[in-house]
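Of the protein chains in this complex, one is absent; all others appear in place.
This part shows subunit A:
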Amino acid sequence: MAAAAAGRGPGCGPGDSPEGPEAEAPERRRKAHGMLKLYYGLSEVEAAGRPAGPDPLDPTDLNGAHFDPEVYLDKLRRECPLAQLMDSETDMVRQIRALDSDMQTLVYENYNKFISATDTIRKMKNDFRKMEDEMDRLATNMAVITDFSARISATLQDRHERITKLAGVHALLRKLQFLFELPSRLTKCVELGAYGQAVRYQGRARAVLQQYQHLPSFRAIQDDCQVITARLAQQLRQRFREGGSGAPEQAECVELLLALGEPAEELCEEFLAHGRARLEEELRSLEAELGPSPPAPDVLEFTDRGGSGFVGGLCQVAAAYQELFAAQGPASAEKLAAFARELGSRYFALVERRLAQEQGGSDNSLLVRALDRFHRRLRAPGALLAAAGLAEAATEIVERVARERLGQHLQGLQSAFLGCLTDVRQALAAPRVAGKEGPGLAELLANVASSTLSHIKASLASVHLFTAKEVSFSNKPYFRGEFCSQGVRESLIVGFIRSMCQTAQNFCESPGEKGGATPPALLLLLSRLCLDYETATISYILTLTDEQFLVQDQSPLTPVSTLCAEARETARRLLTHYVKLQGLVISQMLRKSVETRDWLGTLEPRNVRAVMKRVVEDTTAIDVQVGLLYEEGVRKAQSSDSSKRTFSVYSSSRQQGRYAPSYTPSAPMDTNLLSNIQKLFSERIDVFSPVEFNKVSVLTGIIKISLKTLLECVRLRTFGRFGLQQVQVDCHFLQLYLWRFVADEELVHLLLDEVVASAALRCPDPVPMEPSVVEVICERG
């Protein structure tokens, strides 16, 4: 309604405004009044009764509060005509009459009501009086009750306090009773073995006892308790020590002991000592397995047992320890670490011993599996006891074993190679007894090469197991990098090739230079083997290795070319040595033949000396032998009948040219001519010169050495006429047969010429034989 009034207010405002300013002011004032009336809740009906009614302050309003009869009458008299006045007067009279009657009715009615009200009030008056009396009585009674109540309270006060006190005493007594009973309870608990209960009791009582220990009786209890507790502790320890029960019970014991307030440190020690005892037991059993008895369980079983027994035990101990003594600070952790380290190292020592026993074996897969188990097993305690460095140590052991394994493979390869060589030697020695020469040298070479290669491959394959994906340690940096590059490639493969070369070279330096130590064929074979390695095998093996072991390491690797160069050098040395050796054999033969003969008193030559035939035979044999393994090589162009042609030059014209002056008395001519002729051969003959890898070069070397020896020996002797002729015959024979072996036949001629020339010089009576006779003798021989 207020809202409606408010809405109406503004709505009227604009509508009234044209009435002018003088009409506006009272309108606004009335509106404000309306609002106030609204505020004070004056009836709307009253307001609506005279909606557009006259001003309530209008003194002419009959119903208004400010009605002034004089004004109203004046107004009527002034404004109304008589008729209207008359009407008004009659209306007024009628109204007065109506009002009078109404008033009479009202008075009547209200009178009755008033009478009844008066009666009621009278009755009430009486009732109240009665009630007042009762109230008074109640008040008195209440006072009495209060009085009584206070009195009772006063009397009961005393007793209440006593009861409270008694209750307190009761509780105390119960506690005391507990305390007094404590020893016996504890004893009972201890007897029953309910250690946990006992420890709880003890824990509850301890503080009290501690507090009242100055009282003798408590002291006694405390003492008793202490004794019992000590016994308890002792029993616990006893139980702890007996150790028949497993680690969890142990842990319980320790927990109880800790609760008993035993010194943690000592317990640590004991706990560890106990753990040690058990683990040592394990170690002992492991050690027993290691024992000297040969049928030890295989390495896999061993590491398994070690893993489950020792490592498992160690894990338990460590876990329990950490749980129990976690609160004891870093010192205890340190202790545990030391404990684990010590036992771990002993375990490792055992494992290493076992693995060392395994080193002889060849089954790599088993070993790798065993190592894998071992390594895997140790990861758990490794995580638990990072400080003890067990995992690292285990990795180290695995690495060491791997390394040793590599070394072993290297040795194996070396010994296999040596074995091959021994076989070859036997094969070389045996047929000689049977009388056959050169028994398939090429096959022997192929055998050696293939068996060596297969050994290398087998080694690579078995070493490869270490890097297999499923093996737990294969992703360690060592196995990813160093093992592959330094281990397998460098020390195993490169090492083997090097040692092979070294072994081969050692044959060159054997002191038995008289040829007994090493069969020359072996040298030849080895030389070829090294050469083959240089050309193909080395790069093949290394490629194979690099492929199998993806070598990622950055460390410097031996390049293939270096190895090849080494192999080639070895091959060259071997071949050179072969040449020297064979040359020496023939040289010795020639030397003996020249030194032991009496050249002065010899008879006219009828035959070529047997030695020369032997020399040719041997040279042929060597030629065949070398031909089995080495290519022919290049020789200087020659005609098919070169031997004849050069022979004629050598034995007739040159011979005459050289010997003729010797008949003249001019001695200087002789030597000058000799040196002049020599100057023609501008090229100096390097006797022990390096050889090339072909047959001709090898044979040339051998023949050069032999003929030079012959020359030097001839120069040391003095010849008779027939001695000279014998030399002539011999040289011609050599000439006939040796030219075909060498690269440059001129060389043979030259050397043989010089031999004959020297022999002529060493002859006081040099009468050379007729060349035709020489030829005849040679052809007959």
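Please note the rule applied: a contact is a pair of C-beta atoms (placed from the backbone, for glycine too) under 8 Å apart; a residue touches a chain by one contact, two chains touch by 3 or more; residues count from 1.
Keep in mind that, in the parts below, contacts and distances are computed from a predicted model.
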Notebook entry, point to check: Which one, "Cell cycle checkpoint protein RAD1", "Serine/threonine-protein phosphatase 2A 55 kDa regulatory subunit B", "Protein O-mannosyl-transferase 2" or "EARP and GARP complex-interacting protein 1", is the UniProt name for the chain you do not see?
Noted result: "EARP and GARP complex-interacting protein 1"
Next item on the list: Write down which of A:Leu410, A:Leu600 or A:Val773 is the residue touching the left-out chain.
Entry: A:Leu600
Next item on the list: Please pick, from A:Leu355, A:Val748 or A:Cys763, the residue that touches the omitted chain in the full complex.
Entry: A:Cys763
Checklist line | Hidden partner chain, residues of subunit A it touches | finding: 511, 513-514, 584, 598, 600-601, 662, 667-668, 671, 674-675, 678-679, 684, 686-689, 708, 712, 715, 718, 720, 761-764
